[in-house]
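The complex appears here minus one protein chain, its other protein chains still in place.
The block that comes next holds chain A.
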């Protein structure tokens, strides 16, 4: 089957083996991805033991990848596993060209912008994911992607044309299924994507969500985006500066500013960049599922921004 073959031949690069990287790695290795390259220059800290399972107590102080690699390979000997303990930033742009797909985890927004420019240049699909304590996010840039979905034909045939800002139906083929005695439609949807930098600068919900939807939007979404406004990392986040940036995001996104809740500001200020295993499991599971999908079956992929609010378990997909 072609889909399986594509999956087995795919070369995937994963940047950073933190809590999230470990979850994604586990899922991809179990699913039998052909080749997985990990790049991470950090050492095992005692805190890593709270958030990931490829490392052991005895390995604190050694390189994360060196410590984790045997346990990763042990899960599936058929996956071609490569580790690199240099910092990904030290690699020339051409380094990325050998891969079919890039996944970046735990990156600063400056790093995301840089990597995204490279993946765009080489026409590579990019997944970016990160954790902010009880919250987590996924950003996807597949540049352009034709998804094929099968759907039971309803009384109204699916029409060609735009269905949302980033998605347009380009082809609908009807076929009758003899076994089920029903008519199905094979729908090709062209997904276009927006680069991360543009999402950050211009992304908005204006004209996309109804007033009610805007009202019900979890604060986790604007706050996640506000944290990207610390380009070099979240080390300097304070509730006061975060609140200011969040309010600016509310305006950019077209959200009523009176909806900003101090309790969320405090939570995100305190938990920015913090790893937490169950959130990593949800986000890592969603990233891996979508990576497996686009490498194989090619059903409608994530497009293009997902935020989990780990308290209410709200997890929406937004086109930004």
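Throughout what follows, a contact is a pair of C-beta atoms (placed from the backbone, for glycine too) under 8 Å apart; a residue touches a chain by one contact, two chains touch by 3 or more; residues count from 1.
Everything below uses one rule, namely that contacts and distances are computed from a predicted model.
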Chain not present in the shown complex, as UniProt names it (candidates "Ubiquitin-activating enzyme E1-like", "CobW C-terminal domain-containing protein", "Mitochondrial 37S ribosomal protein S35" or "Trafficking protein particle complex subunit"): "Ubiquitin-activating enzyme E1-like"
Of A:21, A:104, A:125 or A:284, the residue in touch with the unshown chain: A:284
Residue in contact with the excluded chain [from A:80, A:146, A:236 or A:266]: A:266
Selected from A:37, A:51 or A:119 as touching the chain missing from the view: A:51
Missing-partner contacts on chain A, residue numbers: 1, 4-5, 8, 19, 23, 26-27, 30-32, 46-47, 49-53, 55-58, 74-75, 78, 133-134, 149, 151-152, 154, 163, 179-180, 209-210, 212-213, 216, 263, 266-267, 270-271, 274-282, 284-286, 288-289, 292, 300, 302, 306, 308, 310-318
